[in-house]
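Mind having a look at this structure? Questions to follow.
For this depiction, one protein chain was excluded, whereas all remaining protein chains were kept in their positions.
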Amino acid sequence: MAFIHNYSTISRGDTFNKGVLYSCMSTNNEVLFPNYKENIPGINLRRVSTIVKMGLANTLKCLGNKKTDAIVIGTGLGSIHNSELFLSSYIDSNQHILSPTPFINSVHNTISGEVALHTQSKGYNSTYSQGGLSFEGAVMDTILLTKERKQVILGSVDESTPTLDTILQKMNIQHLFDTGSSFFYCTDNKKKSLAEITHCIISTKNKIKSILFDLKFNINEDYIISGNSSCYPMNLDTFDYSKFCGIYMTNPSFGMQLAIEILNSSTSTCIDGYNFPDQCKRIFIINHASKTDIGIIIIKK
Amino acid sequence: MTVYVTGIGIISAIGMNAQENFESLIAKKTGITNIELLKNLDERFLAGEIKLTNKELAEHIFTSKKTDLPRSLLLSLIAAKEAWQTNTYNNNIRTAFIGATTIGGMDLTEQYFKSNKSIKSLNYHHCGKIAEYISNYFGINDFKTTVSTACSSAANAIILASRMIKNNIVDRVLVGGGDALTGFTINGFNSLRIYDNELCKPFDKNRNGLNLGESAAYLVLENKKSIKITKNKKIVKILGWGNANDAYHQTASSPYGEGAQTAMTEALKIANLNANDIDYINAHGTATSNNDLSEGRAIESIFGEKQLYSSTKAYTGHTLAAAGIVELIFSIFSIRHNTIFPVLNYQNKMKELKTEPVYKLRQDIEINKVLSNSFGFGGNNASIIIGE
Partner (left out) sequence: MSNLKKELKEQLIEHLNLEDLNIEDIKDDAPLFGEELGLDSIDALEIIVMLDKKFNIKISNPQDGAKIFQSINTIVEYIENQNS
């Protein structure tokens, strides 16, 4: 199974430097981006999109001086900003000669490609975009890759823009999207690991009770967290972390870092009045991806 | 755990189904023409356009009028239905859906921004909507995802599907890709100055870029346990696969195709084969200056001077996220009919290569094992080997 050795998140508050649990202990409304020039040395950042910068900064933090031979990333909407730029370049204006940069940057696997380019990682590389289940696709591949003895960079990025906000409001969608990115370094080596990904399941909501039963969900040791439980509520005792990172398609990755930090805490953890006792063994990240679909990622100490 | 292909389905500019596609290939008939249906393009472009409106495509699938679905989804439904055939939901067969797309619902999105059509159409924008719809349509619930790695998407989808079966996570996968023509992609590739305004010439000295095409192509993959229940006929096996990153440039391939070499070598290793065992290579062969040089050199470095490769992109156009499976299906035809479909529009040998692509229809050799390449932006290289 996949063992997690390092992590990094860019989200509201100073998660990049202080971790996710720390920022959950206070109220933060703005995403805090790291200083990219400091954290991505040697790169010519001028043509690089926001989501790529986030992915790169997170990757380098996770890797340290280690190498990776597999990079898998999930993104729900890719670079919305560049898609908007390119769309408006050929639709509104009467330009007949178009700038290629926003087109290239709008391609979903730009993040994984740039990460490979900058780290000179010539191994496996893929990108998953399945709406609310985008991160889960990348996690499934990570489980396979660690079985194949690869050292994996697993990550997600999603961004929001004012145009996107306007559109969501016009569509009467109840929540706006946020910007966030979380990355992890995973291998098949249990030694010195922080936690393990034991399962990644995609299924339908009506099967959740039987899935939890099959996974031997134990109410005394296992806890459920979710980044969107308010979207399609279920009758399960859940800690919702969306107030700390916002809602975006790949926010289960934020949940993953949160789960790892909770499980590695030397004492019990209390966030916003919700208690994770010391004997907490597993955390289930349950993602209500749509009216019918759910994703479940299980993190174990 | 062996991975079998038991279903194929395809719609492209050269045919509405697998049989029609095969007949066009044998007749060396191209589907690349002036674009007629897609409006609002500033210039005249050649592309592999499927000459059916969305309404006409929908009529192939639904009894009621459904014109509000994105074109990639309509194409995907047609191809997926052909591949899925008589398969049904079965409690004992763990079944997944793995999709592939670059544009998702972008055709509707660009129409919205152009002419303020219904904002509801933006619901289909993201890449995962096709997978959501089709999984639901066929009752596939055990896993779903969509790969989006530009031109190598479908190949990577097959690679994931094969590994999920091999690792006993699922028994059966409906895997496929679909990308319709859009102003977004046509303008995009044109802005990179790699869009030929004539019919493309893969591996030709005077090649001038690609022509896009639209298509959807699907496979059903199963393990033995699933086949025992479904009783589907085995078509070919997925023998090996490789995925490697060039890490050279955001869009261009390295001069000697290092990433391509690694991907092909890995595929041979997994398949437990030597270069000599491969009878035919369906190359990525987009006819861009960069790809064909890089890929040609990579092929020669592994396979030597055997004349055993061609590109079929001059028949269908470059079908982006669907290409990997379109071309795998054409590779299946090669095996079934002991045929190599030649490149089209070929006149002059590339001076940098020792070899030439197959430029005449060949039906004089036995084809048992085929390797298919798909290379995308972001240095993404995927290779798949199939055989009986």
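To keep things simple, chains are lettered A and B as they appear, and every chain counts its residues starting from 1.
Operating definition for what follows: a contact is a pair of C-beta atoms (placed from the backbone, for glycine too) under 8 Å apart; a residue touches a chain by one contact, two chains touch by 3 or more.
Remember, predicted model here, so these are calculated numbers, not experimental data.
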item: Contact list for the unshown chain, restricted to visible chains; value: A, B
item: Hidden-chain contact residue, picked from the options B:S162, B:S191, B:S311 or B:T339; value: B:S191
item: Which residue of A:T101, A:T204, A:S230 or A:S290 touches the chain not shown here; value: A:T101
item: Residues belonging to chain B that touch the chain removed from view; value: 191-193, 249-252
item: Interface with the undisplayed chain - residues on chain A; value: 44, 46-47, 95, 97-101, 104
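The rule is simple: only the chains that are shown with their structure count from here on.
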item: Whole-Å separation of chain centres (CA-atom averages), chain A against chain B; value: 29
item: Chain B - residues contacting chain A, complex; value: 42-43, 99, 102, 104, 109-110, 113-114, 119-120, 122-123, 125-129, 131-132, 136, 141-150, 156, 160, 163-164, 167, 169, 183-184, 187-188, 190-192, 243-251, 258-259, 262, 376-380
item: Residues of chain A that touch chain B when the two form their complex; value: 71, 76-78, 86-88, 90-92, 96-100, 103-104, 106-110, 112-114, 116-117, 119-134, 136-137, 140-141, 144, 147-148, 167, 170-171, 201-204, 207, 249, 290, 292-293
